[in-house]
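Everything on this sheet refers to the single structure shown next.
Here the complex is missing a single protein chain, while all its other protein chains stay put.
Note that the chains take the letters A, B and C in the order they are written out, and that residue 1 is the start of every chain.
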Amino acid sequence: MFRDIRLIGAAFDPNSAVDALSAATPGAGGVATFTGKVRVTGGVEALELSHYEPLTLPGMEQLALQAEKRFDLLGLVIIHRVGRMNRGEPIVCVSAAAHHRRAAIDAVDFCMDHLKSAAWFWKRELRAGDWHWIEPRADDYADLARWDAK
Amino acid sequence: MFRDIRLIGAAFDPNSAVDALSAATPGAGGVATFTGKVRVTGGVEALELSHYEPLTLPGMEQLALQAEKRFDLLGLVIIHRVGRMNRGEPIVCVSAAAHHRRAAIDAVDFCMDHLKSAAWFWKRELRAGDWHWIEPRADDYADLARWDAK
Amino acid sequence: MAIKVVYLGKLAEIAGRDESELVPSSGVLDWADLAEMLRIHVNPQISDALCDERTVLALNGAVLPDKHSLEARHGDEVALLPPVSGG
Partner (left out) sequence: MAIKVVYLGKLAEIAGRDESELVPSSGVLDWADLAEMLRIHVNPQISDALCDERTVLALNGAVLPDKHSLEARHGDEVALLPPVSGG
């Protein structure tokens, strides 16, 4: 099981993490990836993510273990940016390698739903010079709840 | 709407297609991607995909239109390799950019399910010196059927 | 008066070729003609494969909803499509 779970304080390149995952899982039939980024358009000038050291990374590692238990994976990447980031920069990259595409896609879906509304991050956006705290959307909670029902 | 729908006869780099999609969709909050590849391990020495010119690419373009109609997308990439390919080489890359991750992930899922069992490709694998024709697995048909029920 | 027949996937292997040209005496190739001519001019296996319910026919790049309704004329292209397997 290849695992790359990281908090990162500076801009990162999702491709290199995904390529490393792919290279490390020669038996995989496919790799599913989601990269979330700061929108270039739409009025957000910058974004800041804060975290709490004793909880955030352990929580991500716990999430990875849950995903590995739930899906038939060969490798998993969860990289989350923290601190201040600019337009167009990646915020989060989740990538899963598996024998079959369903496990890979579902694992990415599962991890993203949990990162969005059940991981220890706090997000604020700079709009027109003012910072605004962001809370999860109702959709995010609904997305998360799907996994309890299954 | 950014659209990159291609059949390709030689090895390709999914990253550059995904990066182009991401650059072309500045309003996107995320990009979901699935890359299917020839397994390096497991006894498959090479893989050959044949297609039928009058049906295959038009069918992929039709699939892209369906996905765009069904999901709130800003851009979509469907690249499918044809001909003979070697271990570790990408076979297919589907990537979708959207405002919200659910649309992006679901669109990739939808397109992959259709490419696997409802697109005009015929696959054979070289194992121990002999070519074997591959038909979709029962799982592939079941995956496809999910979209009719929704 | 030739009609091109194209074999896809494993049907090319069964036919032992990628395509054939058929010239029906009536000028029109219908389903019965196709099954008959494939049996005689190619081999019985490809004719059987044509009749397999999972084999689909396309006429000039359009899939026939009912393959038994085939009517091909000079210059047309008929494709024999076995079950697909992509991705």
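Miscellaneous remarks
By definition in this document, contacts are C-beta pairs under 8 Å (C-beta built on N, C-alpha and C of every residue); 3 or more make two chains touch, one makes a residue touch a chain.
Because the structure is predicted, anything quoted here is derived from the model rather than measured.
Considering the complete complex, the chain that is not shown touches A. Annotation: of A:Ala17, A:Leu73, A:Ala97 or A:Leu115, A:Leu115 touches the absent chain (contact as defined above). Listed residues A:Arg39, A:His80 or A:Arg101: the one in touch with the omitted chain is A:His80. In the full complex, chain A touches the hidden chain at residues 36, 49-50, 52, 54-55, 58, 80, 91-92, 112, 115-124, 133-136.
Note that in this section only the chains that are shown with their structure count from here on.
Inter-chain spacing, taken between the CA centroids of chain A and chain B, is 23 Å.
Between the CA-based centres of chain A and chain C the separation comes to 50 Å, rounded to the whole angstrom. Residue positions of chain A touching 2 or more other chains, listed in rising order: 101. Shared interface positions of chain C, i.e. residues touching 2 or more other chains, are given as 87.
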